[in-house]
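Here you go, one structure.
Yeah, one chain of the complex is gone here, protein chain that is, but the others are all in their spots.
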Amino acid sequence: MTQPTHKDYAGAKLGMWLFLFSEMLLFGGLFLLYGVYLARYPQEFTTASRHMHLFFGTLNTAILITSSMLVAMALTAIQRNQRRLTLWLLGGTIFCAAVFMFNKYLEWSDEFGRGIYPNSPKLAAGPPGESVFYGLYYLTVGLHGLHVLVGGTVLTVVAVRVWRGDVHAGDYIWLENGALYWHLVDLFWIFIFPLYYLVL
Amino acid sequence: MSSDSHAPHIVGYGKLIAVWLGLLFFTGLTVWVSRQQTGIGHVWGSLAISVVKSGLVITFYMHMRHEGWLLRSLLFVALLTLAIFIGFTFFDVLYR
Amino acid sequence: MTSAAQFSPATSSFWNDTGKSGITSWVFSTDHKRIGLLYLYSVLTFFLIAVSLGALLRIELMAPGRTIMGPQTYNAVFTVHGVLMIFLFIIPGFPGAFGNLIMPIQIGARDVAFPRLNLFSWWLYIAGAAIIVTSLFTGGGPPDTGWTFYVPFSERTGTNVSLAVFGVFIVGFSSILTGVNFVTTIHRLRAEGMRWGRLPLFVWSVYATAWVQILATPILGITLVLILAERVLGTGLFDPTKGGDPLMYQHLFWIYSHPAVYIMILPGMGVISDIIPVFARKPIFGYKMIAFSSLAIAGAGSLVWGHHMFTSGMSDNAVLIFSFLTFVVAIPSAIKVFNWVSTLYRGSISLEAPMLFALSFILLFSIGGLAGLILGAAATDIHVHDTQFVVGHFHYVIFGGAGFAFFGAMHYWLPKFYGRRYHERTAVIAWALLFVGFNITYFSMMVLGMEGMPRRYYDYLPEFAPLNLVSTIGSWIMISGLILMMVNLFRGLFRGEAIGQNPWGGATLEWSVPTPPPTENFIEEPVVTHGPYDFKGAGIP
Partner (left out) sequence: MYPNPLTTTQAVDPVFKFILGVCIVLLVGITLTMIAFVIRYHRSRSPEPTSQASGNVWLETVWIAFPTVLVLAMFWFGWEGYLSLRNVPKNALKVTATARQWSWSFTYDNGKTSSKLYVPVGKPVLVNLVSLDVLHGFYLPAFRVKHDVVPNMKNHVWFVAEKSGSYDLFCSVYCGTGHSGMITSVEAVPPAQFETWLNQRGGAEHAGKELLEKHGCLGCHTLDGTPKVGPTLKDIWGRSVTVLTNGKERTITVDDRYLRRSILEPKADLVKGYPPVMPSFKGQITDDDIKTIINFLHAGGEAAPKPDGAKLAREKGCLACHSLDGSSGVGPTFKGLYQKRLTVLQNGIRMTITADDTYLRESILKPKAKIVEGFQPVMPDFSDLKTDEVQALVEFIEGVK
């Protein structure tokens, strides 16, 4: 049969996109809740978001944007058959992911230290809107963090495959799909950042 | 490798860097806007900026620019669905 | 059809021509037909467990007061009955079993787009199912929340809700991946000549279903994650004492679970649209409208979730809009029903088992669907919401609709894969028992609901006793029918009369390949030259 059962490039990409759609809806549920509770507790959300670490938030935004660019470059590099450069760029992306997670770790430990974590006595004592805000914040950012971990792992696997030569200028669907996934992780953050760190 | 009729598009490094600069600029802008005292308008302002930013990522980094109508319209359907889910919930929340 | 399709000896088929054998050749197989059968057997297992639980529910409700179990047990039983039926039988059942078995052949493909992902989906399904089953025997015991897991009760009950919810999450993930796989397959792997306008209607319905799986299931996923977070971390997003809003849970839950009812019914409608033309020897009436209405149901069906919340305290404006949209979804269903009936006109109808199931589907689905209209109208829903009327409605559409379509599909397609068939007369008797028992059981429930008997009631006032007894007796008739049907069907598949390539005279591609189909489905690449119901074009007498 002429059907390319083995490498259907467009098919693989379509599949990846479909998967990304379902990821969007997954996060969409949390954004929905955010919208509803923002409408209900605008005051509390404002106060609570003032206590967020704007510095970490902005830094992490920049880091993710950079990583997104690096992985996009990695795709260009592999298309141009620059294997070594591809590896460096992927390495850069993964490095960014690690820094991002490290920052998150610092930020969260500080917040935990201040008594802000789900179901903490401090939040329970405060106005309900704030505890809802932080509840959402931890869940959304936690889920995002999980995606960063998964994305980082996927890109590591891709890097290994590039290094072994399984992924090359003639067949780079793995890299392309991995990159798509990584961009999506970046996209979510582009929304999380203003919603949680900047609502005044 | 590919049964596609059209050859893969290669996006040059220069363009990627330009988009990167744009994204950084918008990040700065959104932070700056949020520090101005403009009330609840912020939420809409910063969301609008986020939409522009994600548009950049999707168009250039995710190569949507070079995809056919199929993927574009599917993306549209997915986003529309999400918008409806969120929007319709507000029929309840806003009028309760 | 494919002129080149040859009769090959039945000795070489997907059952044996991989050269491998034993259990590993099944559970690690990437062949869509083997995976389809894996799904079939797994979902049937859970179906039989859940059906027995349903029988227990009916026995308990036979008379007021305690009959065979206490209230706590009863609550656990209906919860587990609902969870197994919905999440482990009917939602994964159609796409998993028949979507896999039939859809790739019908579009002329060798396999699905991502065969390994397909296998992975099945494994996820099994893992999720195993977790759900574990949750019944560990921790605080089987969950007792109802399949809807409504907060704040589900946050507070001491039973093992967390694990069960986690299991459902995994199953949901499997469902998403199946959806991704199928949409890609239908877009990319259609054989030459298989234009969109020539897709069999079953494929159309699987396509629409797959979209619902992709776009709605993630919302269920996040909702379940949130319940877990509520229970484990105490985030309080739905907890009224912590500022959360229990109604938001209901919104999220139904944003998925209403479209999910169309995951259940759409493939069923597809099966019916495939069976009726074959047994009436006539092209389907209004092909385009039926195909389009599948998409319309999937699309509009995503907009009506609020009709489960008319009494919840939701705003009146929302009631207005959701009630209106609910009625809009009824229109494409009506179109289908009218088109099916018209297909019979001036045909040549043969009443074999698959056709009997298809015709009774139309009737039962119509009863259930029309009852849905009573639920969709705001004023009347207030009275019958959360009563046995709702229970009657959804058993009519799920069991009478999707369930009967599933049974019909088993009679119609399974012989193709086994090369042997069931005993016809017995199948008709079993069908009759099922049909009669079904109506006695569930019609009584609808009447009870109109009279005001709430659902999820372990005990009830004496005035409801007579009809409950009738309903229970009906369930026994149904039980005898179901057992007879299963025994006859599977006995036939292994020992029955052998069948040829095209026992029913169908014009879709699956009937153009040898029985049972070879591993790669087609001996030569098919080139499609006629529509799926063009019997003349296919050269079928």
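Labels A, B and C are assigned to the chains in the order they are written; within every chain, residues are numbered from 1.
The rule we apply is simple: contacts are C-beta pairs under 8 Å (C-beta built on N, C-alpha and C of every residue); 3 or more make two chains touch, one makes a residue touch a chain.
All values derive from a computational prediction rather than experimental measurement.
Visitor: Touch partners of the unshown chain, restricted to the chains that are shown, please.
Guide: C
Visitor: Among C:142, C:218, C:283 or C:306, which one touches the chain that has been omitted from the display?
Guide: Touching the chain that is not displayed is residue C:283.
Visitor: Out of C:231, C:423, C:456 or C:491, point to the residue that touches the absent chain in the complete complex.
Guide: That would be C:456, which touches the missing chain.
Visitor: Would you mind spotting which of C:119, C:353 or C:367 touches the chain that isn't drawn?
Guide: C:367
Visitor: Among C:378, C:436, C:483 or C:527, choose the residue that contacts the chain missing from this document, as touch is defined above.
Guide: Checking the options C:378, C:436, C:483 or C:527, the one contacting the hidden chain is C:378.
Visitor: So that we can see where the missing chain sits, which residues of chain C does it touch?
Guide: Chain C touches the chain not shown through residues 71-72, 75, 144-146, 150, 152-153, 156-158, 240-241, 246-247, 280-289, 310-313, 316, 319-320, 323-324, 327-328, 330-331, 334-335, 337-339, 341-342, 344-351, 359, 362-363, 366-367, 370-371, 373-374, 376-383, 385-387, 451-452, 454-461, 533, 536.
Heads up, the rule we're going with is that only the chains that are shown with their structure count from here on.
Visitor: If you tally contacting C-beta pairs, which comes out ahead, B-C or A-B? Let me know.
Guide: Of A-B and B-C, it is A-B that has more C-beta pairs in contact.
Visitor: So the centre of each chain is just the mean of its C-alpha atoms; given that, what is the distance between chain B and chain C in Å?
Guide: Centre-to-centre distance between chain B and chain C: 37 Å.
Visitor: Where the centres are mean C-alpha positions, what is the separation of chain A from chain B, in Å?
Guide: Between these chains, centre-to-centre, one finds 14 Å.
Visitor: Enumerate the residues of chain C that touch no fewer than two other chains.
Guide: In chain C, 187, 215, 219, 248, 251, 255 touch at least two other chains.
Visitor: What positions in chain A touch 2 or more of the other chains?
Guide: In chain A, the residues touching two or more other chains are 8, 10, 14, 18, 21, 24-25, 28, 32, 36, 40.
Visitor: Mind listing the chain A positions that touch chain B in their complex?
Guide: For chain A paired with chain B, touching residues are 4, 7-10, 13-14, 17-18, 21, 24-25, 28, 31-32, 35-36, 38-40, 42, 54, 58, 61-62, 65-66, 68-69, 71-73, 75-76, 79-80, 170-171, 179-180, 183, 186-187, 190-191, 193-195, 198-200.
Visitor: State the interface residues of chain C toward chain A in the complex, per the touch definition above.
Guide: Interface residues on the chain C side: 109-111, 113-114, 117, 176-177, 179-181, 183-184, 187-189, 191-192, 214-219, 221-223, 225-226, 229, 233-237, 242-245, 248, 251-252, 255, 520, 522, 525.
Visitor: Give the list of chain B residues in touch with chain C in this complex.
Guide: Interface residues on chain B, with respect to chain C: 70, 78, 81, 84-85, 88-89, 91-96.
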